[in-house]
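The complex appears here minus one protein chain, its other protein chains still in place.
Letters A, B and C mark the chains in the order given here, with residues in each chain numbered from 1 onward.
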Amino acid sequence: MTNTPTTYRTGVWLVGARGSVATTAIMGAAGVRDRITPTTGCVTESPDFAAATLPAFGDLVFGGHDIAETSLPKRAEQLAHAGVVPRQLPDLVHTDLTAADAEIRPGTPAIEADRSQRETAAILTEDLRSFRERHDLARVVVINVSSTEPRPEPRDEHAELAALERALDNTTLRGQSVLPPSSLYAYAALQAGCSYVDFTPSLGARLPALDELARKQRLPYAGSDGKTGETLVKSALLPMFASRRLDVLAWSGTNLLGGGDGENLADPTTVTSKTTSKQRAIGESLGYPVDGNVHIDYVPELGEWKTAWDHILFEGFLGARMSLQFTWQGCDSSLAAPLILDLARLLARAHETGHAGPLEKLAFFFKDPLGVDEHRLIPQYEMLRDFAGSLGRTQ
Amino acid sequence: MTNTPTTYRTGVWLVGARGSVATTAIMGAAGVRDRITPTTGCVTESPDFAAATLPAFGDLVFGGHDIAETSLPKRAEQLAHAGVVPRQLPDLVHTDLTAADAEIRPGTPAIEADRSQRETAAILTEDLRSFRERHDLARVVVINVSSTEPRPEPRDEHAELAALERALDNTTLRGQSVLPPSSLYAYAALQAGCSYVDFTPSLGARLPALDELARKQRLPYAGSDGKTGETLVKSALLPMFASRRLDVLAWSGTNLLGGGDGENLADPTTVTSKTTSKQRAIGESLGYPVDGNVHIDYVPELGEWKTAWDHILFEGFLGARMSLQFTWQGCDSSLAAPLILDLARLLARAHETGHAGPLEKLAFFFKDPLGVDEHRLIPQYEMLRDFAGSLGRTQ
Amino acid sequence: MTNTPTTYRTGVWLVGARGSVATTAIMGAAGVRDRITPTTGCVTESPDFAAATLPAFGDLVFGGHDIAETSLPKRAEQLAHAGVVPRQLPDLVHTDLTAADAEIRPGTPAIEADRSQRETAAILTEDLRSFRERHDLARVVVINVSSTEPRPEPRDEHAELAALERALDNTTLRGQSVLPPSSLYAYAALQAGCSYVDFTPSLGARLPALDELARKQRLPYAGSDGKTGETLVKSALLPMFASRRLDVLAWSGTNLLGGGDGENLADPTTVTSKTTSKQRAIGESLGYPVDGNVHIDYVPELGEWKTAWDHILFEGFLGARMSLQFTWQGCDSSLAAPLILDLARLLARAHETGHAGPLEKLAFFFKDPLGVDEHRLIPQYEMLRDFAGSLGRTQ
Partner (left out) sequence: MTNTPTTYRTGVWLVGARGSVATTAIMGAAGVRDRITPTTGCVTESPDFAAATLPAFGDLVFGGHDIAETSLPKRAEQLAHAGVVPRQLPDLVHTDLTAADAEIRPGTPAIEADRSQRETAAILTEDLRSFRERHDLARVVVINVSSTEPRPEPRDEHAELAALERALDNTTLRGQSVLPPSSLYAYAALQAGCSYVDFTPSLGARLPALDELARKQRLPYAGSDGKTGETLVKSALLPMFASRRLDVLAWSGTNLLGGGDGENLADPTTVTSKTTSKQRAIGESLGYPVDGNVHIDYVPELGEWKTAWDHILFEGFLGARMSLQFTWQGCDSSLAAPLILDLARLLARAHETGHAGPLEKLAFFFKDPLGVDEHRLIPQYEMLRDFAGSLGRTQ
């Protein structure tokens, strides 16, 4: 494979490892390593990142948690059938798919069923430690690409680490949830000495208590919610209106989603957490509230594809009314997978170079970026590029 | 009006002063000065420009060249009828329109008809000098917003100032054109000690000989081709594809234009100069050539409005084909007019602070910016903002 | 005006007479009569209707019910300001607007406030009778263009006329509603010997009891819900898919509405009655159920304008997936008003020639046509044309 000393190899632990995004990322890493597919869509392959001494694609070792049974080779077949990846790719990287599949462990709530959250966390942590040791990995990045979960009620125990630990100690009874699954995974990751990324809009590490834990463990974390479709375009277009001082009167959007993700997001409770992170960007970018709804509809026949239509009504000098509409037709997994690889490489290097706490310089990747006000795509890119520059070995 | 000492007042000399853009700009300056219309669309009214000590709207005095007879108040009526400006605005700023109209002189080719270009240039220069003196203006900015002209054949005399001067001296016969009208206006402006902006895709000051003249006269100039519609959106979207390393396979566009500008651009010869400046941005932004045509159609019934449809076919990780389409429905004059005021203010201040030669920091305003490789809208904005910061009185 | 004997003149009584649609219709009738505006959008002005001997535009006399106070001339001003009708039209037809305004009576619920529905019905009926007599009208057509009302609960008394009459007799107490307003207007119209059209999705005459009354009184009625925007396009496109045996997999739509109508429809209860009539057509036209949601969003800044985006995913031979998207940008009042005049003319003539009960041949005009399975626009047109042919004086 590569000549990297084994201690340099980097684990990528995917929560939701048998999902579309995860499967595409695993196939893609192998394809790029073997030079059978180009690096299109991989941000960190730009010359701007050359000096960052990130782990090579061939240094990445995959494992993860999932609650689904469909094996990775089978999932890969389905993605090839749906046109997400080339027809022959699953066969060409079959060894890698089998190897990664062998490293998938049952996720929570599966294991939570007859255990306390404290016990569950211990199992998750142990899964991570044993993965790192078994493969002699320098470090492991945990990335959440599992189904979006409903936003949980706020709880006092989330406010500080000591309170959270006490609450976990006290939930001896089954089924008592102090943390939603995404945060339990984040907790376990940090306990195991792994950095953590939330690519979903779930709560994940976004709790004061977990921030405290990350800093204590000297671990970086990043999130939330990968920016791949309508919001990506928004973050490119909003600064245009703002910089030209054109007045956005209403921004309306309809997202038609197929796939497992669409089905999940069509559930009204979950939708809220998604649409909220989408709408936030508009107001914050422009500095004034903007009218308009965002709809998310599940259209099963779209399969792995998504169509988003946005209508922006705006006003110019002397009151002229104008509009911009766009239709985005994208394949979410194909947009998300290279970013997963980018994030794995960046978090690994950030961990190695001693960064701890939220990595706000990674806002470029997220709809709802942690700890940062910059919602303009290109300034986010320049922030990322400069950050990557600072990660280089010989600075 | 304002208490500014008369020597601080700034002339804005519009070539094409009776066109849609010019008329809208003149009305708008008066409306903003009198606080009857907001500054929507005026970039220099952002807090980012507060320290630049630019001339106030009330300090601007308008005049210009044109070959049309329709008076400014009449033209303003037509624009109000077409919904470009509010119904009552022409009446409210009638005094300003009449005053500016009284300052409009016949343009070339009208005066060129029975004179040499040397004689014509002398008349144009004298028009500018007498305007500046009559109104006791601190300085005058000449802005070309006249009809786009066909791209002229390259000529040896354009390569240096001495050769150009000799050629002008030798064209004693009528009808011999050394320079196209836009360049003759630029020549006259620079001779008269005025800065020059080309808001059209015409040749204007983009000649080595005129650059030499500008530097000799210590005058700044800027251009070309105001970026208001499809290209504005492009310059916001292209960096999205580039920064995400998505592969743009084809970018196709159709522009439906009404108005006088549409009619002119529908002429096949002129179209070339317009579409060329449009296509250039794509290749330069992405670093590789991109397939696709841009059509410009004249649809008279659209009046002052324009509709552009763009279709972008792109490829992501592992070969997935995706697309983005947008439809832009804009009113060009309303988008262009505030930029004319921005440019007038910025050029005046740049002149005052001793800038000479091409102002590449103003790329944000242009489709085909002078002397600069940066085609990404937001980095262009930041470059402009920093430049404006450097213009302030108390740096 | 015209030489028509007064006994030939036709009353058009608009429920919601001060709304956008009503005001535009009243202005338009006067404009066409005086030949200051063309008949664009008036279906009955096609040569296909020449033989139907419909009342002339100049024979129409307007009155109506409303609960709003804004006078017709004022409302007309607002519509001109919004660009729905030409600037100068309200002035040119001022006499007509004032005359119609003088014929507007308070509608229910205003009069219902301190009366039983029986008493209210009597007042409404009397309003109609006195209008007919005062103007010596041959007959009166009542057209409901008032705000869409929430769909009421089904009631046993709606099933037959005798039961309905008994229920009305028994509601001596105030505020007891046997009928929703639209049906009370329909009841009053039929009692007064007037034909009735429901241009809204409200219940109106769609009750067995009212159908019985219409037949007893030998009066025609028609409805429901004027087909002006997205659904009009749908009824043109659906037969294309059906006749080509292309498989529609999902039809999704988003409607952005401004205006008073938009505000009303944004109320979740009312939306149901609107979206239901929209969705019905798809299934019935294709003969199989089709996936997809229709959203109606209120975007106040759109004013009198509406934008609808539809996305149709379909499958062809051998499974190829294809799509059609459309964006409709319309002015609803301008689309609806000429249909109001068409309906008034057609109902008057149908009444005159002895038609009683539902006029299913008028399906062309409605989203949710009464008593007819034909949802294909052009066959509906041909049905209408043939019906009109049968109305002629000399058949």
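The criterion applied here is as follows: contacts are C-beta pairs under 8 Å (C-beta built on N, C-alpha and C of every residue); 3 or more make two chains touch, one makes a residue touch a chain.
Predicted, not measured: the structure shown is a model, and the values here were computed from it.
Counting contacts over the entire complex, the absent chain touches A, B, C.
Contact with the omitted chain, checked across C:L232, C:V290, C:L343 or C:L391, is made by C:L232. Checked against the full complex, the one of C:A99, C:I123 or C:L324 touching the unshown chain is C:L324. Only one residue in the set C:V84, C:I143 or C:A214 touches the chain that does not appear here, and it is C:V84. Of the candidate positions C:W13, C:F131, C:F364 or C:F387, contact with the unshown chain belongs to C:F364. Although one chain is not shown, part of chain B still touches it, namely residues 249-250, 252, 254, 256, 291-293, 295, 297, 299-302, 307, 309, 311, 313, 321, 323, 325, 327. Residue-level contact of chain A with the missing chain is found at 81, 83, 87, 327.
Residues of chain C in touch with the missing chain: 24, 27-28, 31, 37, 39-43, 45-46, 83-86, 89, 232-233, 236-237, 239-240, 243-247, 315-320, 322-331, 334-335, 337-338, 364, 376-379, 381-382.
Note that in this section only the chains that are shown with their structure count from here on.
By the document's definition of touch, common neighbours of chain A and chain B comprise C. In terms of the distance between Cα centroids, chain A is separated most widely from C. If you average the CA atoms of chain A and of chain B, the two centres end up 44 Å from each other. Each of residues 323, 325, 327 in chain A touches at least two other chains.
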